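Below you will find the structure I want to go over with you.
Here the complex is missing a single protein chain, while all its other protein chains stay put.
Should a chain be cited, it is by its letter among A and B, assigned in written order, with residues numbered from 1 in that chain.
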């Protein structure tokens, strides 16, 4: 469904744009319907940039992003873009900044209606909204007609997912959607993503938190400095991390029932099979090597 | 919202019955009616504005007509005295106020429209458009505006206050453009702007419905400053003899007072009213602006 092929994003920085900042380096990946793909990385890994490029908010410097065969970087004009957003939607990290504070929260639904469904009757539209709100397991009485500050972060994120459901979305880009939420409501949003996946949606789940990426995703992509360090079925990536950076991340993430010392010991006791990391022939490319079926390992950037 | 930011438990829905917009308005009002700077500034500006609007209706002759005895100090019939030619200074003053406010509104308005449009487009679009508009802004910014105005107005035979307003507007927008641009730049990175894009909204609707309302206080203040600025520039032009060739303004009054040596003749009633008028309008506009800033900006509020 969604396919990124050798995507690069280079920013010009500094006075007169003399410097180059490589935010995304030679990234190729796929998202299929009914599949959650986690993009995991620390700050500066390029994970959010990839999400924004898929949403057409940034343009890649080179490479192609195709959605059902169409290269989205070639989409021109308002109508074509609108048609794309009918099928691909996003939810962002900060629910408090996703709502315009001076309007009621359900205005996000009205915007969809005025752009995409101007002909739908009030009653019909209300039914659709109620259905979408039901899907994200919110009580309409608690959320409709409220201002953003009257809602909790979890309610807001679910409203935004409901907004996406009003369109016939096939792909949802969830950019750090739960990092601002409290622990007790986080899991509800994660479960909701899992529900959507069962309904056949493809989800690109961008996160910095290994344990969250792990909970919902079918495949995980670990990014470092814009390039893919390791990519594969989530279970394999977490059980048999091959890239030194993945192992490093696993050793640093605080886990609930295992101390750092225990994790260190565990990792040391299970060294990865001897494995030659691919070497980049130049500063631009970042080749991957398939270590086992569907499990890829990328270059080591020190 | 702002006064309780950071206090725990306030984000809760249950005990916040009133909606933001209303609460925000009432909150702004709450601080507005308690802000002496705002009230004093607004009071003076409104009084002078009303004088300029209503005053001329009570004067049944042309302000430049020679109606009375010459060089009279203020008295019961001619409240502010007369000029060396016997013109009624009160009549000139109220008509002058009217045109001063007109030039402020017109010049300030033109500058505001250009400045905000350039600022919004540059801030929202970014990239090459931003760079081009920025360059344009900087060019106009470094032009010696007064010199350009002098040259331009000197070439026009018939100068009305609208022509003057247009010229002032065309030269004084750059700083407003810069201010609006920086605000728009930061607001356009908000997620709700991205969401509006994902909702298939067009650029101009995003700017007018998502970005502009969130900086309305900022826009109001920019307009007030541009308004005051135009009045000052117009007064300067009038004073050096490049004002409207027909009609009357506070600047023109000052000019003729100087031209006919009112200072040497000790005719203080000729130059003090227009001078004081301009100073008071602009001064109270600035005080009003400081007051508004305190009302809108929670960090400056004295709790």
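Remarks
The definition used in the following text is that contacts are C-beta pairs under 8 Å (C-beta built on N, C-alpha and C of every residue); 3 or more make two chains touch, one makes a residue touch a chain.
Heads up, the rule we're going with is that contacts and distances are computed from a predicted model.
For the chain that is left out, the UniProt protein name among "Hydantoinase/oxoprolinase family protein", "Sarcosine oxidase subunit alpha family protein", "ABC transporter ATP-binding protein" or "Teichoic acid D-alanyltransferase" is "ABC transporter ATP-binding protein".
In the complete complex, the residue from A:203, A:250 or A:286 that touches the missing chain is A:250. Note on the undisplayed chain: of the listed residues A:75, A:144 or A:187, the one touching it is A:187.
Contact between chain A and the absent chain runs through residues 42-43, 152, 182-188, 190-191, 194, 208, 210-212, 214-216, 234-235, 238, 248-257, 259-260.
In this section, only the chains that are shown with their structure count from here on.
Between chain A and chain B, the centres computed from C-alpha atoms are 48 Å apart.
Chain contact summary for the complex, chain B toward chain A: residues 1, 11-13, 16, 19-21, 24, 190-192, 194-202, 210, 213-214.
Within the complex, the chain A residues that touch chain B are 52, 55, 57, 78, 81-82, 85-86, 89-90, 92-94, 97-104, 108, 111-112, 115-116, 142, 146-152, 160, 163.
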